[in-house]
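Omission of a single protein chain aside, the complex is shown with its protein chains in their original locations.
Let's look at chain A:
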Amino acid sequence: MRRFLRPGHDPVRERLKRDLFQFNKTVEHGFPHQPSALGYSPFLRLMAIGTRSGAIKLYGAPGVEFMGLHEENNTVMQIHFIPDQCQLVTLLDDNSLHLWSLKQHSGASELREEHRFTLKGPPGSPPSATQITAVVPHSSREVLYLGTESGNIFVVELPSFRVLEDRTITSEAVLQRVPEDNCNRRSCELVEALREHPKNPDQILIGYSRGLIVLWDLQNNKVTHHFLGSQQLENLYWQRDGSKFISCHYDGSYTQWPVSSDNRQPEPLENLVPYGPFPCKAISKIYWQTTKNGLPYIIFQGGMPRASYGDRHSISVVHGSQQTAFDFTSRVIDFFIIFSSEPTAEFDDPSAMVVLAEEELVVIDLKTAGWPAVHPPYLASLHCSAITCSHHVSNIPLKLWERIISAGSKQNIHYSHMPWPIDGGTNIAPDPPQRDLLLTGHEDGTVRFWDASGVCLHLLYKLSTVRVFLTDADPNDNMNTLGEDEWPPLRKVGTFDPYSDDPRLGIQKIYLCKYSGYLTVAGTAGQVLVMELNDEDAEHVVDHAEADLLQDQEGYRWKGHEKLKTRDGPVRFEAGFQPFVLVQCQPPAVVTSLALHSEWKLVAFGTSHGFGLFDHQQKRLVFVKCTLHPSDQLALEGPLSRVKSLKKSLRQSFRRIRRSRVSSRKRRGGSGNASEVQEANAKFDQDALQEMELAPVQRKIEARSAEDSFTGFVRTLYFADTFLRDSSRHCPSLWAGTNGGTVYAFCLRVPPAERRMDEPVRAEQAKEIQLMHRAPVVGILVLDGHSTPLPEPLEVAHDLSKSPDMQGSHQLLVVSEEQFKVFTLPKVSSKLKLKLTALEGCRVRKVTVANFGSCKTDDYSENDLAVLTNLGDIQIISLPFLKLQIRYPCIRKEDVSGIASCVFTKYGQGFYLISPSEFERFSLSTKWLVEPRCIVDMPEVTSNNHVHNKSGMENAAR
């Protein structure tokens, strides 16, 4: 290490490094992992999502995003915006309250935590006395009402969180006014819901979990009305004018109650079990929305018949004779309705329903007939099928961009045209510098194209490779289509679908040529598809070829999965990328590397057995090369026999299950059994500790040998036009690097364009390099006479890159997991090396050439290597001298999937998964930085309007 730091003290270079490199984690894309709470401010038109890890994220108009993290990392239980303020209060599962505010700072708004507070009871009182169950920020913005498990309601002042003890509403005080025959002590246990009167801020509706509901007068400290519900209460909702409210119950019923001055103990107007008569699940939240035409919208969560539909996650919308039960793909965390918040408006006139489910956000347009879904501009569920790989393409030409968008728009016709209803705040970030695409491959055989140019990762187009193959799943088997008179009227919404029909369909490698529109994807069962962008639907036959990678090997038997069966005859493809060639590797092992040269019309692919080259113009296999070591039994038998110790892995997974059970119990458990769970946890920890002490972790120190398994595994493939044979003539070449530290170089003869169809492409092995340290080769690169990496195919033809220097001598850079080595070409002699692992004990996981521009001068930029190590560090290494420039810790080293998912862009940015559903975006560059920058202004607040405005305040209780 010292060796590299010491000579690095060139002050000019140090200054330049500061102008070039800078590390920032800029924004999180995708859907928050394990969301736990939702809040909405109709005043700011901002939505807030809290998560189980204590994060809080605010979203408004596209590009308007804020993120905060509670220090405690505890689950966010509730989020409440303070009416007419840029402030919100969160309740965590440790019963602490946190006040956050959006403040402007150097031209942009920032989300900051201002205060925190934990309600304390009198000494000796049980913890349930102060366990908060319901929160209402009063429209006066001065106080919060906190309902507790004990039935008492505490009043705290804002923003100081001072408890106003004289204003506490005790359950005793409430009981005094309630006729005794209907009540006992227990009826006031646990405040389930608190709602401020929409017109009269001095009245507050209190619902206790046993069914008692009282209207409390804050001025006179007395109960004005009481409503005797017989069923366990779940939630309450006021009608806009305050003349009625609606309560929903555990038995799946809801009840309307009149509020009038003449009857202090009214009877319910209506009591209904919408999905009766058989026992139903609880209705946990309900809305009653008035409209101009008189027919209200009744929207409620749950209430499904327990026996037959009890497992559905549903929200029902009833409007006159129309009724739909939206059936969500995962548990509904919470939802809210966007409706007219104009204080003068007479009716609610709901426009949209926003539903936060555990795995996705769904917005339903309530104004358009049929209630279609709205395509969200952000919060995309990246993991609707598990992500298996990703590929980033920078600086997409406008033409290709438009064609992809047009192909995607044809897929999105069933979405509503409604503009995005959550549109608070202003995005003041500069326009993204270029059009970038992030392609994600998924387990179900799809490739999703994301607009990764800016802060909002937005789905442009979805490509499915499934149609090429015959799978068990019948494409006509649609679960959604229910008959006309089906009851309940379920309708599936959302895209989250983690179940793959066939794991062999999984996408493993993607390569897109942005100039030609050629795309190649490769999958788990050795399938390689070459596709072309077509703006029209088409029906055609996919040419099919097989590449036997074990050609001259004898006596090997593949024990893994079978290859995918293909469909005979023409297949209909929708507009977009349409496959025209399918190559299937034999044995059908997972494709581990892929390269496409769109100018030469060649595609190279590698598996654990070898690699092959396919001419997609002539649709002919050029050659295959087996890279297997004769003793590598594991690679031959396929993935099934790879399990090293079944017993051990079983033991570990059981342990994991046990642990997750304990932790989930902890989450669910209220205050009652918390101590018991804690005890169990402590005991478990102790056991784990003891286990660790008994068997200390050891690591074997052994040199790598040629006999290690998977040495033939092809890790990287690279096309280059370089001097492979002699220094006077350059020729096309294909390079392949294996897990065993071998590099193969093939000299290619590609016929000139006019005879491209007539003469075959030829290949001949020219070189084989065996790295003595035998570490896996993860990158191969040729540098031209100016030590600049060779341009991508067609880059020069499109005038986007200078022609490479073909005069000076070329150099070959081989990156293994352990070392960087530069060799001369055509005679391979070693010139330079950087022994990363020997010096630092870390290994290369990902490596890319990135271009870094100076933030000071426009005319300076340089190419460096961006490297991610197995420790999660990012290092920048200079080219061609292989000097370590800078190092940043980026990903926790324990986060193996994060490290494995990392992709770098060509301009020094990158993405990695922080959860199955979220990409963290980072930047190494001072020049290219995509981060949210936005302003939330306080809308004009006219005095005294808070009385009316209040109807918008939503409780995100449960």
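Assume a residue touches a chain if its C-beta (ideal position, glycine included) is under 8 Å from a C-beta of that chain, and two chains touch if they have at least 3 such contacts; residues count from 1.
The rule is short, and it goes like this: contacts and distances are computed from a predicted model.
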item: Hidden chain of the complex, named as in its UniProt record, picked from "phenylalanine--tRNA ligase", "WD repeat-containing protein 54", "PAR6B protein" or "MAK16 protein"; value: "PAR6B protein"
item: Selected residue (touches chain absent from view) among A:Gln770, A:Thr857 or A:Ser897; value: A:Gln770
item: Option from A:Glu28, A:Asp334, A:Asp721 or A:Glu818 whose C-beta touches the chain left out; value: A:Glu818
item: Contacts of chain A with the absent chain, listed as residue ranges; value: 1-3, 644, 695-704, 765-773, 775, 818-819, 821, 823-824, 828-831, 835, 837-843, 870-871, 893
